[in-house]
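So that we are looking at the same thing, I have put the structure below in structure tokens.
Other chains dropped; remaining ones untouched in position.
When the chains are written out, they are named A and B in that same order, and each has its own residue count from 1.
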Amino acid sequence: MVKLFKLLSPPPKWRFPVMIVLGAFVGLAIHVLYLSKALSYLSDEPKTCVNCHVMAPQYATYQHSSHREVATCNDCHVPHNNVVNKYLFKAKDGLRHASIFALRMEPEVIFILDEGSEVVHNNCIRCHSQTLTDPKLATQVPQHTQNTQDRACWECHREVPHGRVNSLSSVPNARVPVPSSPIPDWMKEYLNETDTK
Amino acid sequence: ANSIMERRAESVFAYIPQVNYNQWEPRNEVWGENFPREFETYYNTKDTSFRSKYNGNAMIDMLEVDPRLVVLWAGYSFSKEYNQARGHYYAVKDVRNILRTGGPVDENDGPMPATCWTCKGPDVPRLMNEIGVAEFYKGKWAGKGHEVVNPIGCGDCHDSETMNLKITRPALVEAFQRQGKDIEEATHQEMRSLVCAQCHVEYYFDKKRVEGANYLTLPWDNGTTAEAMEEYYDNINFSDWTHQLSRTPMLKAQHPGYEIYSMGIHADRGVACADCHMPYKSEGGQKFTDHHIQSPLNNVANSCQVCHREETEKLIKNVYTRQDQIIENRDKLEELLVRAHVEAKKAWDLGATEDEMKPVLMDIRHGQWRWDYAAASHGGSFHAPTEIGRVISTGIVQAQEARLSLARIFAKYDFNKEVAYPDITTKAKAQKYIGLDMDKLNKEKADFKKNLIPKWEKKAEERESTYQVKK
């Protein structure tokens, strides 16, 4: 281990420039994380997904769906079977989204990936298992669970929760929260001033 | 979210089934004791109060609605009686009552073969298991009347151990095999249509396969389009009957429901029969399959609206629009076919030769086959409107082609008038026109009902009383 570290560490006369370069990288990385509000990506707050305006259509449709009050984006889009999985998936997904976004590679119409689909499907079941499974049937019909859950829920519930029109332009005028405060700056200043007094 | 997580702690309480029975239990009431919700909804197929524009669960006398059919089927039993079907609950009752099965006086009498029972209930797989498939297809319809007494039900579609969907009719399995497909590889979703495809399919009786048996066969070897099945029948020189007026070797299409559905957009998108005709229903916070199989237009909320957010009226209108668009030309085709039959008769009367008539009869055969393919499947105009529209167009071309050749034959035999269209404005007139003695037929049926049916029921009761059902 020590050997490995030694092998990787630069020769002495390079140390200083390397430190500077590394420092710059770290700084840059922090800057990027700050700008992209990466930390907020770790929270469950739906607004954080809208840091990217490409997520606006999904946010807007979700905001108008029956699920607004009962589920967050992450309730559906992140695995909830265990904590490690949850954050692993988040990190992987988040990094992919960020890279594609920065590279301007997002298509006009975003499609959920198979992996993500699986995750969402399991989350539907997680919440709705009461409706889906009849304990009486479950004991008698060995395939009962499988039979009621082997198709994507939204094959039938096509409108849940994002509706059926999917495109970056599908909600042109939606009030998607551009992170801001409803209180104007002049009032904040005024309040701050009166506060300190 | 947390509280929801906790609520997932499922209470798996031990459950003892009420009754125990095996796969050959034909009585729906018995299975129903274990599955009350499914059974109760199944029993709703008894209801006959809903009528849509063209269908619904009422019994509709199609020969009365459309007396042209009588002439199209002249010489064939369908000209005696044909109804728009009703619920599964009536399957046995209706096949007994229909004039097509005649009034047999004993088990060796009557116009129909035993095979007619095949799609009428769960006694069929039971009996096939007992006596063998080919044996089942042998003999007269009246010969097995005491055996098939329970209407279509659980045992037709379910495995008694697992309640999995199951194929219980050999014809479908054999048709798959001949096409080189393995029905055992069907997905669960496909099974939700394939259980229906056991019965809602075009079929014919192969008399050559097993000596003395009317072997139920699906003519799918070349495919399931109107053309592919027509080619199949032409190749084996098959005909259901010879038309009484035109002497055409005819084909009868019977409810190619599954075949046509498969060519529609819903099948393309993976929507199964059960999604529309057996949608989920919730009761007391439980979701289960609604076994009230019927026109979805009587239940738009659970069928269509789960997928389509439009208003009920709009969705119903969508269905009617498609049906109207098809049926306008289907009716026209019927009229042209009636004319073709009547004109062909005239040509024979004028002395036309077999050689002259052969191409004409071929056109009539094909034209009417295509009409029937489109008409016999009552859901077809919605299940696959663009395909049915196409088939009807080709039928019109053929019917008119026949009439053009006939016009040339008329010219040859110096007949230069239009052949009059018969007065067939009512079912009675049409049946009289083709010379049916309806009083006799009705009388025979009444006697049969009085004499034979009570015997059948008694025998069945005795048999069923010996079945073992463990409580």
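Please note the rule applied: a contact is a pair of C-beta atoms (placed from the backbone, for glycine too) under 8 Å apart; a residue touches a chain by one contact, two chains touch by 3 or more.
Please read these numbers as outputs of a predicted model, since none were measured by experiment.
**Student:** Please count each kind of protein chain across the complete complex and record the totals against the labels shown.
**Tutor:** Although only one copy per kind is displayed, the whole complex is A x1, B x2.
We adopt the following convention: only the chains that are shown with their structure count from here on.
**Student:** Please output the residues of chain A touching chain B within their complex, sorted ascending.
**Tutor:** That would be residues 71-72, 75, 80, 126-127, 129-144, 146-148, 150-151, 155-159 of chain A.
**Student:** With touch defined as at the start, can you tell me which chain B residues reach chain A in the complex?
**Tutor:** Interface residues on the chain B side: 1, 4-5, 7-8, 10-15, 17, 34-35, 162-164, 188-189, 270, 275, 282, 285-288, 306-307, 309.
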